[in-house]
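Here we show just some of the chains, and they stay where they sit in the whole.
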Amino acid sequence: MLDEKDRKILEILMKDARKPFTEIAKELNTSESSIRKRIKKMEENGIIKGYTVVIEPAKIGYNVIALTGFDTDPQDVLDVAKELCKFEEVKKVFTSTGDHMIMTEIWARDGSELKEILFNKIGKIKGIKKICPAIILERLK
Amino acid sequence: MLDEKDRKILEILMKDARKPFTEIAKELNTSESSIRKRIKKMEENGIIKGYTVVIEPAKIGYNVIALTGFDTDPQDVLDVAKELCKFEEVKKVFTSTGDHMIMTEIWARDGSELKEILFNKIGKIKGIKKICPAIILERLK
């Protein structure tokens, strides 16, 4: 699906998604229009889903990041997962084969705010049986 | 630490990290140079750690994404976590307070490649006691 040049473009963008096309073109010894076309194609067929900024949560006041698993009755998994997506504090939502069918990443300013989010906001979603948060101590990669 | 305008810039960049400064400036009714200065400052003090492209793994051949926990003797946690960062297949590495002191996200083309990564590559890191992979079925957010 991807040729060697596409892969190299992706690698460059993974490290710096704001790099101008002209610089990418120079690095890969090709024209800017070729880079532009390839990226556009990868955007169109869903390989590239978007570009985002990587933020250090603690620096903007989010001191408690919690990998949080959710247990529900099986018939509620998909509905609960969709509900979870609606909360701004919930940054990522997966269904998985692990100890919990739903895994999320939740950002809170401190333990007290996490408690509020888990029990008074998210915990009110119909169908949730158990919430299992694990606090991230450090992100290394 | 951040004022209202900074927060709005971050929100915009989270949704599209490639948006030109001129457009961000227009949206926020300010000058491009103000945007540029604010972003530069957030980069310098570590609030913005970088910009990256969001890829759909399955579209480039990675069909098995595994949230994978690692158990080690306590004195080996930090060394093992650092070793894990060196593997290209390991996209994220955290230390956490959950069931496993180390949590990672690992990409593989299929179950057979995951097996190779876990047992023949990563599994050889000195100090790992147990590996607990959970396959992501779907990413919703």
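A few points about this structure:
Each chain carries a letter (A and B) given by its place in the written order, and its residues are counted from 1.
One rule holds in what follows: a contact is a pair of C-beta atoms (placed from the backbone, for glycine too) under 8 Å apart; a residue touches a chain by one contact, two chains touch by 3 or more.
Not measured: the values here are computed from a predicted model.
This structure file shows 2 copies of a single chain, while the whole complex it describes contains 8 copies.
We take it that only the chains that are shown with their structure count from here on.
It takes 180 degrees of rotation, in steps of 5, to superpose the Cα atoms of subunit A onto those of subunit B. Computed from the mean C-alpha positions, the centre of subunit A lies at a distance of 8 Å from the centre of subunit B. Only residues 1-2, 7, 10, 13-18, 45-56, 59-61, 67, 81-82, 84-85, 90-99, 103, 132-141 of subunit B touch subunit A when the two sit together in their complex.
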